[in-house]
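Heads up: the structure comes next, in structure tokens.
Shown here: the complex without one of its protein chains, the others still in place.
As written, the chain order gives the labels A and B, with residue 1 at the start of each chain.
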Amino acid sequence: MKKSYLVKFSGMAAVFSLVLALGGTAAAADRPPVEECMRCHNVKQYQHELKNSVHAFDKDKKEISCEQCHIFHFSPLTSYYARDKYYDNKIFADGTFDRRRMQGNARQTDLTAKCQECHKDLTKNAKGDGFVSQIGGLAHDAFLGKNGTTRKTCAGCHINIAHLPVFDKDLTINAEFAEKLAANPVPVAETEEGKK
Amino acid sequence: MKTKILMAGIVATTLLFSFVALEASAKSIKHLKAPDDAADCYTCHQKVTPRVAQNWYESKHGVGLMKCFVCHGQPDGKGSIPFRVVPDAETVCRKCHEPAMKRMVKKFGIKPDCYTCHPFHQNSLHHDAYGKSDSKN
Partner (left out) sequence: MKVTRRDVLKTAAAASAMAAIGAPLTQVANAAANEPDEWVKSVCRFCGTGCGVMVGVKGGKVVTVKGDPNNHNAGFLCLKGALMPPIVYSKERVTKPYIRKNGKLEPASWDEAMTLVVDKFKTAIKEHGPTSVAYYGSGQALTEETYLASKIWKAGLGSNNVEGNPRLCMASAVGGYVTTFGKDEPCGSYDDIDNATCFFIIGSNMSECHPILFKRVAKRKQNSPNVKVIVVDPRKTNTARIADEHVSFKPGTDLAILNAMAHVIINEELDNARFHGKYCNFIVDWKTKKKGSFDDYVKFLEDYTPEKVAELSGVPAEQIVRIAKMFAESSATTSFWCMGLNQRIRGVWANNLVSNLHLLTGHIGKPGASPFSLTGQPNACGGVRDTGGLCHLLPAGRLIKKPEHRAALERQWGIPAGTIAPKPGLHTIALWNAFSEGKVKAMFVLCTNPAHSLPNVNIYTEGMKRTDNFMVLSEPFMDAETVKYCDVLLPPAFWCEKRGTYGCSERRYALLKKSVEPMGECRSDFEILMDFAKRMGVDPKVIPYKDVDDVWNEWRMVSAETPYNFSGITRARMEKESGILWPCPTEDHPGTKIRYVRGEDPNIPTDYKNKYKFYGKKDNKAWIILRPYKGAAEEPDADYPMVLTTGRVIDHWHTGTMTMKVPELRRSFPKAYVEVNVDDAAKAGIKNGDDVVLETRRDTMTFQARVSDVCRPGLVFVPWYDPNLMINKLTLNAFDAGSKQPEYKICAVRIKKA
């Protein structure tokens, strides 16, 4: 008796959460995603890095936004209580994150499906207009389990493809990205100092 | 008698599990088989493990071009020294660092390995040979 009650209750809770989540997400989706994210995450620096990265635009020259790579989260329960506190208060600002740790998380999260929305054929290069190098081909074979195996996800090897933390700017493979960022610093008006 | 059988059972099971675990862990990551003419470790690993590769490059071992395979061997086991993710101090480090190893033993006693105090790639001994780099924090 007790057991079936528990099952019923959890079932109802699940349906309720789903409705809330879907509804909430739908409600939130009327704004452009970047703008929606930036209501809480005031991450101008990251946005600036993205704009200067190889992932600034997709193949149709449309700007790539946060949710295309990151998992778009919306928790109705916390939002309900926290919206007054967080919404539009830009509570998570640049510099409040431990980027090193975030990078680790990104590497553990399997974003393969998201990456593959654009990069379908792993034998082709990033732009899809030629083949990957011999080295790239070998690495992708390992990723697919055709030749060796690896626990790495896409982001496990392809780090710093949209953002470039300071501590990675000296890596040889990031030379081009770092150079571009150095040539286009964040406009003063958008930095904290600029606002003062 | 019963205890003996039980003991044997326990030992056998433990061995079986550790073997399975070993097999599983060995299978979970297996280095790809690179063609002989592909490239040296660094060329590939500066792309797939950029930070480790860069740390080596900036280390004393990198400046002196003590390359990956001198300590790690070849991943397909075809090398002249056994492939190790964690190089064996006795067979590898000792080739060059025996005087230092003797000094350390005198100072701190015998330790099971070198890495507890000198984690390779990430420590100041190997790293930052010339000029500070932000990747070391």
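Methods note: a contact is a pair of C-beta atoms (placed from the backbone, for glycine too) under 8 Å apart; a residue touches a chain by one contact, two chains touch by 3 or more.
Since we're looking at a predicted model, the values are computed, not measured.
Hidden from this view is one chain, which touches subunit B at 21-22, 25-26, 29-31, 36-37, 40-41, 60, 63-67, 69-70, 73-86, 88, 90-91, 94-100, 113, 115-116, 119, 122, 129-130.
Going forward, only the chains that are shown with their structure count from here on.
If you average the Cα atoms of subunit A and of subunit B, the two centres end up 32 Å apart.
Taken in their complex, subunit B has these residues touching subunit A: 27-34, 38-39, 43-44, 46-51, 54, 57, 133-135, 137. Partner subunit B is touched in their complex by these residues of subunit A: 100, 134-136, 138-139, 141-142, 147-152, 156-157, 159, 166-174.
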